[in-house]
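What you see is the complex with one protein chain gone and the rest in place.
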């Protein structure tokens, strides 16, 4: 690990936050929020990097703010830019998203209007429900050229904005699922070599979605990459290899913001008490662009996979077959326009106790997708940048950030299993922060 | 700590489980369940001592069953007895409670009928809604004599049942709240000397409820005492002092079985993400004897206090005033006969995120009080007995059992604060078990 | 009934709407809404008088708008005034109530500021949680004088505003319950004579709350009186007698806006299918001034009585003892500040079907008290005025308006039972409107 002193020195520079889907609800809510908070019109609720604390001593006493203990970039140092397949400016886009009040958005209109938006890499085959009007279509002959365009834009952005460092965060719509286990698709992701060959030989490829191109471009530019969606991104053997090789931090995937966040807290509680579980039915209604995209079965598939994995990993039916061996888990997502961005989840959980007697838990979460996701974008931007500056773990997969993801990324070769238990993830996160802050391991 | 070998040797003897309120729903569900499980008609779902596992190595692999790693008494070794203010036999009482099916109860009728029931110590002033018909009324001239009667019964029970060891668990109805902070009441609980003087000088005392008498008798007999109710029990300076002096394990109070159990899992999750909370409204409907007793304001007060403390302790508004400083927490319990023992909780939680935008969580728990409490009785019987045999912590308050309680008992003198976070409690419990099993501290 | 022609002629005059509690959430939401709707900034959703239709022919075809069929006052003709025990102007009060958006209120600020507010008649004994700063205290020597002051204000208001006619609607806080069945209290309400004697002989009387004074004053002035609260108002033998004698329309009491509205729809449905019911548990959380006032047991009692009566009247346990004979009905209201005016109800209903097998319905209503009540104020103002002009039923109790009330007023002498079934009430309402419109009875 590089010394904190050095890392701290660079802290004075600007940090570029490059958002894929910069005009989407999550990205605009994040950027508008940072601007509002800077000006004193709101607080960064939901952000561990801004509000969290760590104890100085192992007995848990004398807790200091994380911001104070670690050389994180400050909110003042952030500058924003990104890519989008729609051309409207970020103010208009934010108004359209309907997440923040007109009053709030009015206060930061100019800042939002000035955010630079590069044309997005778009392929219909991965997002059939949308029709982009602001894309790189026709500007490249191979996927490799497309990636090169993105790389140039990264460099241009840093130059123009004066950002010495940058991180890239994928907040775009969910792409169609790609079955990497299928031999014919997975091959191109086996190694950096395979992947780059495919980039050069194809103008479009059924197993290489735009998210993988952006991830590749970021890593090649030495820019940490975090994936807030269920799309492929850097989630392949090839890109993990590249990230390790280049010493670039990567993490993902799919922000754990709403129903799955609660699920990853309730399931460990039920297991802690050794109560059995027979079924868990989750349904969601949401009316934003996300909901529309997820109506397409291939895109829902991506989401469903990240949402479903959580229970098995937490409950370990193989170890506790009499408690969880018969568990029936079902996740539904329904497009329901009246609700707008204010996603709502309803869960029914069938548990059983002493002698097998059944009980039920029903949970209704009236949440706001982007309100929950925005502080995660902030935390990831600051924590990924910190890890990169400190070369934490030597770059590559940042497993300690599993706390933020529905489907946490783990290293390729190992028998490593992703950790889904929210509280185990929290211990891991706090452990890494303590280590970077030079504190003893407990507390 | 005494050596495991020695402790293991005693394992062959019978362990007496002495239940205060032995004819109540919790106690009969526990005893009937143990009988059914012994005969292969059910599984001890909800019991960590029976189904839980610990990893042998720090990396979390090779997990073995807790039963295998620790010299716990086995379910075959348990024998039951106790006190009740109602005279009906435990089979009749269990049928009346309506928790287990007639089919289940029919299979263990004889075993339930044979459970010895001593007359209960009853004082109207502490439980105004009930009228006992099987009490020690008129058999003693001072509370000290009443305690002596209980002590004789403990000895008689052990003799008759062949139990070399015993534990006492309070499963009786909730008593009226006693304000220990009030000088006039609290005095008698300041020290063993004060307490014993009061016992000798009074035939009845407004600050000495039956639960304290039972606890005193148990400790004097060297019998570990666990308090599953919000009643006073051993929760006083005097009795903690006595327990430490005699080296007797005590723990309490109020089983964390339903709504509070879930609360102690959800609140840490919300805090983990640094989401704010403006309000938490909890209401319960229940129709069993518990519900009837809790209709009386003074008895509800006892319950409310154990139920309310949990949120402040977890959320720490003093450290996070912008997130939890304005929290409004309200707990209601309503007697509602149609539901019987199948208690139902409804919670509404008002949280807020990024920039203060509000969201809501509603949780409806259709639970069964006694089904959730019975395995806790089992775990506490076995773990208290284990701690006693191993002289774990030198006797006195067993803080590591906080996991099971709404209002965990802590030592008197210290600045110790009770831990309410379910996952912190679980770490503490697992840590103690690992220590007793001679395993390394992590894993 | 007077001829429609005549009635229609008077339609050109202004209609004064005099609101008791004119600065409260319901009254200000009503007035602001009328202003906004007049200016085209909103629609009178929830108002049958504005949006409802009646069929011209008995076969249900050719449905015309109620406004077109009946000589109702138009929204343009309404002028507002009233009484309040708080002195702030109606704009400030509306902002404080937090029901309508600042944007909406800003558009009608001036109109709200101009609403005339007379000092309220206030007695602590009936509303212990509030402390009025704008009252008639010290201005009268007897209750009769207090009523005279109110009468003078009514006349002054009409003069000043140019209103040829007026209606009075009680939207004030709920007063403490008065047990009219108790001989000592009920006596004063037995006849007009008794009542007036008590008014003259007392400066304050434990059985004569302010609401009864207002009602008396209105009736004496020939102004129809509607009671939107559970307070006594005109709900006594004395005032019904007076209203009949003077030919003044009266109706009440307690707007059926939220949970009870739904209850009065669901209960008839369950009964229609001859399903049994074992229990109905209703809890409410609300944070506005209403909630605070209802924390006081005597005020809650008033509310509870109007809320509880509905089920027995609908289900008729005396006729269907095997279905409803054992019904346990419980209603709770809880003050919960985080929710503000946005009241929330949670209902659990235990029903049973074929052979007695149990089922459950849970209903969670996230409603807005004043948003539901405001259009009821509008309908009552217009319908009461219409009934008065047409001398419908010869004045006195307007039973056909039961649709709007939790505890519908019926005539004194008769064996008349109040109708609580929402759909029976709707048939009654439509029948009366058809009659006034000169249409055949069905359709």
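Worth a mention:
For clarity, chains are labelled A, B and C in written order, and residue numbers in each chain start from 1.
Here is the rule we use: a residue touches a chain if its C-beta (ideal position, glycine included) is under 8 Å from a C-beta of that chain, and two chains touch if they have at least 3 such contacts.
Model, not experiment: these values are computed from the prediction.
The chain not shown here is touched by just one of A:65, A:161 or A:283, and that residue is A:283. Among C:237, C:313 or C:363, only C:363 touches the chain that is left out of the view.
Take subunit C: the residues that touch the chain left off the picture are 29, 33, 36-37, 41-48, 50-53, 63, 99-100, 104, 261-262, 264-266, 268-269, 272-276, 319-320, 322-323, 352-357, 359-368, 370-372, 374-375, 403, 422-423, 426.
Remark: the residues of subunit A touching the chain excluded from display are 278-279, 281, 283, 285, 328, 330, 332, 334, 336-339, 344, 346, 348, 350, 360, 362, 364.
The rule we apply is simple: only the chains that are shown with their structure count from here on.
Inter-chain spacing, taken between the CA centroids of subunit A and subunit B, is 42 Å. Shown for subunit B are the residues in touch with two or more other chains, namely 362, 364.
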